[in-house]
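A protein chain is absent from this complex, but the other protein chains hold their places.
For clarity, chains are labelled A and B in written order, and residue numbers in each chain start from 1.
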Amino acid sequence: MTEHMQNPLNHPEVQLANGRAYLASFIISMLLMTVGLWLAVAHITTPFGTVLMTSFLAGVVVIIQGYFILHMDISHAQMWHTVAMVLFLPLFVVTIGLTAWMFHGLYQRTMIMPPAASSMAHVPSMPH
Amino acid sequence: MLVHLQGPWTPLLGRLTLQQIPYHVPILVVTFIVVAILAAVVLAATTYFGKWGYLWREWLTTVDHKKIGVMYILLGLVMLLRGFADALMIRTQQAMAVGPSSPGYMGAVHGYLTPFHLGQIFTAHGLIMIVFAATPLLVGLMNIIVPLQIGARDMAYPYLNALGLWLTTAGAALVMVSLFVGNFAHGGWYGFVPYFELPYSPGVGVDYWMWTFQLAAIGTSLGSINLIATIVKMRAPGMTWMRMPMFTWASLSTNLIALTSFPVLMVALALLGLDRYVGTHFYTSGMGGNLMLYNDLFWVWGHPEVYFLILPAFGIMSEIIPTFSEKTLFGYVTMVIASFAIGGVSWGVWLHHFFTMAAAPSVNSFYSVTTMLVGIPTGVKVFNWIFTMYRGRVRYELPMLWALLALFLLLVGGMTGMMNAFASNDYMWHNGLFVVAHFHMMVLVIAASIFGAVEYWFPKVFGFKLEQKWGKWFFWFMILGTGWTFVPMFLLGFGGMTRRLDYIHYTQWSPYLHIMLIGMVFYVIAVLFFVAHLYVSLRDRAENRSGADAWGTGRSLEWATHSPVPAYNFAITPHINALDEWAWRKENGLTELHPGNYEGIHMPKSTGVPFFLGILFMGLSFALIWRIWWLALVCVALIVALIIIRSFDRDTDMTIPAHEVEQVESGARDGTSENLPTAGVLGGTVIAHSVPQSGTGGINGSTTSTSPAWAPMDR
Partner (left out) sequence: MSASAAQKVDPAHATLWARHYPGHDMIGTRTFGFWLYMLTDAMVYAALFATLGVLSHVVNLAGGPSPSAFINPVYAYGETITLFLSVLIYGYSMVALKNGNRGGVIGSMFVAMLLGVIYLVIAGIDIGNMFAHGVTPQVSGFLSIFFTVIIYHALHILVGVVWMLVMMVQIAREGFSANVVYRLINLRLFWHFQAVIWVFVFTFVYLQGMVA
């Protein structure tokens, strides 16, 4: 630990920089995001299917990025970073998930849907 | 700007006009005069005693966690008094305005406060008590004690620590300013929409509420990062996780709660701010807004927040009870697990604050169950405290009395909480006084723990104990006040009385309201006893000098250094060998606190930047409240510039040379009740640059450490 006092560049968090990992992450992320874009633009499947597939792709990309560019591993230098992230992840799920569950139920109970209520795309006028 | 504002707006002063100063409200005029006189007295006294330099050097620019903690506690106590004044006004109004024939004074139809005025009072009462009284008091205690308990010299981010203090102070100052310039929000402290939206709250009150809340939130968030990083990374050698004192564990759990939940508050408030400033439609009724969204986001923060407040209180109890039972804490491991279980479960219960808002029955049931689950780890803690006392040598000194009061109040508050957890029950008494009485019981647990902690750790920080006699009068009158105020409140809750009433129609509730007013009288007397307690303690401090182990039976590491604690905490970082390290050392006769062969100690330097940033943030918030755009831009630019300029400062640390450490150590006596040459708070609080011997005023020139006279930007 004392070496850091002498030369900060020897600190493990500096030394873990890895050019190949960064490049790999870039390539994979670009690839999968392009696939996702194609899925959405070309309307390959139903909207719900697109939502599912793009969400899945996003999940994969994020895990890859987490490992390669955020260095989320359990090495000694990065252990606490990973622990902190692992602590937060369920809370993200809870915040978004429980909110979604709450409002889904609420909408079912309180939103009276008019019959032709799908996309309201081309109504740009805004009452003020 | 982009929204339609009611009232005048000028480019120079925004919405600020002379009409915004309430010189036609007698209560406020009197308050202002009193405040002005007090301020003038303080300023005059400071000038007369020539203490401006001392104030700037030792307090306003310090980054020492102990002094910052003391300032937090001072802020909390002042705001506690303000919040109490608000409570007194609420109780008085409600005692007076009962029945259609009750008279009205000072423009009110009944009682003496108009609904508009009372609205601001109960809104301010709630916000102040939670955010500007309880939070700073607890954060101050954690600031002082946690580094001492883990054997560190300071926190991980001393500069950020000071910044958090000054941001919180800026928020508190703005709340006080709202008394005299403009008004405060008047719809309750949690700001429900659409009432808090611009069409229904067109004045500046909600903006005051919003920005002061945000300032405090930023301060607490920064503090939570600081404390977690400190606990995780800066424990002394040998202090494994399972050797950490319970208060530190509680601090870790509590700050994890703060870390994870405050961002959501900031979002809830920011979206409301966007609605009010930019004209978005997050929470508007109509145009695609969703009212329940605000409640959802707010209470995602709001519930973990109350656990953020109670966990340090539990931690305090876990420190006091073993010390005054002369036994190690029963069930240490389960206590640790329970602390984190409480924190974790508290993240999944927030809907119980809006059971009645039309969520599906399955959703309500889920949250009911999770709310009840929180009772289990809390119960574990209660039993562990009791088992700690069992067969211990219990001494009923003041800190212990407070801890036991806290325990009792926890039982009442906790069980009524469990009653509230049933959604079906809540449907009957939502928005009634039963809930109010429940959470006041819980907040009084926190208050009792805080008073206990102040009694307990005061000698460590200041070097002398607080006296006992007036302290005990204070204690008993607090109990009287609590009983007389809140037992009727529970009964009124059952009777159906709702919250936030400025006029009560049912005269059969009148006796209860009058009894509650008597309770407030007891509280007022208690406050007077508290003042006497402090005064007599200060006056008699020479007789009550204490040494390192002030209570004789301290168990954790903070008792292994001198009282008052030197600036560097420990002359040599201790090596930890056991849980309850100090108790272990005493058992094995290893109580020598002057190990000798001192080395120079590397410490951070004082800096005025946090103080100036606090002022700038206050200016920014004021500008945003009054929509003075040029001032807001100037403040933002200055803030950014100051932060960047500070980052270029290479001279942020200093070293206390070894001979000076030697001097301080030899001056520090560790026995009790000895007459030291400089008995006194001012010279001997925390020895940063001075030595506890009369005559030597500060560090003399032969060192490489700070020079006394300096310009703020040098640091």
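In this section, a residue touches a chain if its C-beta (ideal position, glycine included) is under 8 Å from a C-beta of that chain, and two chains touch if they have at least 3 such contacts.
Note that the structure is predicted; figures quoted are calculated from it, not measured.
When the whole complex is considered, the residue among B:Pro11, B:Pro100 or B:Gly288 that touches the unshown chain is B:Gly288. Panel shows chain B; residues 2, 152, 156-157, 221, 225-226, 228-229, 232-234, 236-238, 240-243, 259-260, 262-264, 266-268, 271, 274-275, 278-282, 284, 286-290, 293, 296-297, 300, 332-333, 572-575, 577-579, 584-585, 588-590, 592, 595, 597, 599, 602, 644, 647-648, 650 of it touch the chain omitted from the view. Contact between chain A and the absent chain runs through residues 1-2, 4-5, 8-9, 11-15, 17-19, 21-23, 25-26, 29-30, 33-34, 36-37, 39-41, 43, 47, 50-51, 54-55, 57-58, 61-62, 65-66, 69-70, 77, 80-81, 84-85, 88, 91-92, 95-96, 99-100, 103, 107, 111, 113, 117-127.
Just so it is clear, only the chains that are shown with their structure count from here on.
Distance between chain A and chain B, defined via averaged C-alpha coordinates, is recorded as 36 Å. Contact residues on chain A toward chain B in their complex (touch as defined above): 80, 87-88, 91, 94-95, 98-99, 101-103, 105-106, 108-110.
Residues of chain B that touch chain A in their complex: 232-233, 256, 260, 264, 290, 292-293, 296, 300, 347-348, 351, 358-360, 362-363.
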